[in-house]
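All protein chains but one are shown in place.
Our next item is chain A:
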């Protein structure tokens, strides 16, 4: 038997609510053992997609395949999925033990095995002593760990996480993020994680799926999506980007000049020109943290461009500062590490932009 590659496959999946199409022709694979994140603003269809996979929402068109079986018409309780919700959704009238044992009761597991499995699930989430308590006696973070334990104890085919960290406060969220990833690695269960938080998405995913208006805008490894956004939306949604319309001139050697709308000229690489099929009208995307601000006019390397500008506003972030800069009539934003003191407002500076950090997108649509 051939090794199975995909835990979940979506083939042309569509979800319509009356006139409104929430998910449009979605094609997606979730490889076994991988951690896949659906990232997007609210209303992008990420939760709807998760609910379709879970069986909580009907699929209008297309096929949903879990472990080589088409499951469109299989009700949720027969799908063998682990589901974790934003608000934990523990059973308030049952003890932690009974919460975790709940799924095992429907799987013909005998009592001794149930006790043993619950215990190892509690150990896995590092809460070994809470079995006799009730959910309301635990903190939010602990409740979410129990919710996770309850979902994984049944050894699900796929683990579905619907913004599981959003209800936790900031410090706990980061701690749980590491914890969640550790548990997922340890179990090797294919996991789909829905979030609107880009740092969670970048930190945890093997594969990142950026969604907008019911469409997959881009999918790939987090680093690749981050560095090479395929649309202005992705560029802007992940981090902060400067996006300008412009025209491309003939390349010379390894770089080519890009004339931006306001009159500024940047350099970009041959590789980027290939990406837009040598189209003339393009948009240039320069990430805010990939521009270096200094008082020194000399370019950092010979393929980088220096643009004189003036700092309008400084947003002090501790180890970083975000500068709002006016340069040659255009507004830019730059995020730089702070070397002792940030630059002051009104300071005259130079922005250094290496050619490889000028990412090109096709000009017109979207």
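Here is the rule we go by: a contact is a pair of C-beta atoms (placed from the backbone, for glycine too) under 8 Å apart; a residue touches a chain by one contact, two chains touch by 3 or more; residues count from 1.
Going forward, contacts and distances are computed from a predicted model.
Colleague: UniProt name of the unshown chain, from "Succinate dehydrogenase / fumarate reductase iron-sulfur subunit", "Ubiquinone biosynthesis protein UbiU", "Acyl-carrier protein" or "Spermidine/putrescine ABC transporter permease"?
Modeller: "Spermidine/putrescine ABC transporter permease"
Colleague: Which candidate, A:56, A:187, A:215 or A:270, sits in contact with the chain we can't see?
Modeller: A:56
Colleague: Pick out which of A:58, A:113, A:132 or A:348 touches the chain that's been left out of the picture.
Modeller: Checking each option in A:58, A:113, A:132 or A:348, the one touching the absent chain turns out to be A:132.
Colleague: Pick out the residues on chain A that sit against the missing chain.
Modeller: Considering the whole complex, chain A reaches the absent chain at 54-56, 75-83, 85, 87, 89-93, 95, 102-103, 106-107, 132-134, 137, 147, 150-151, 154.
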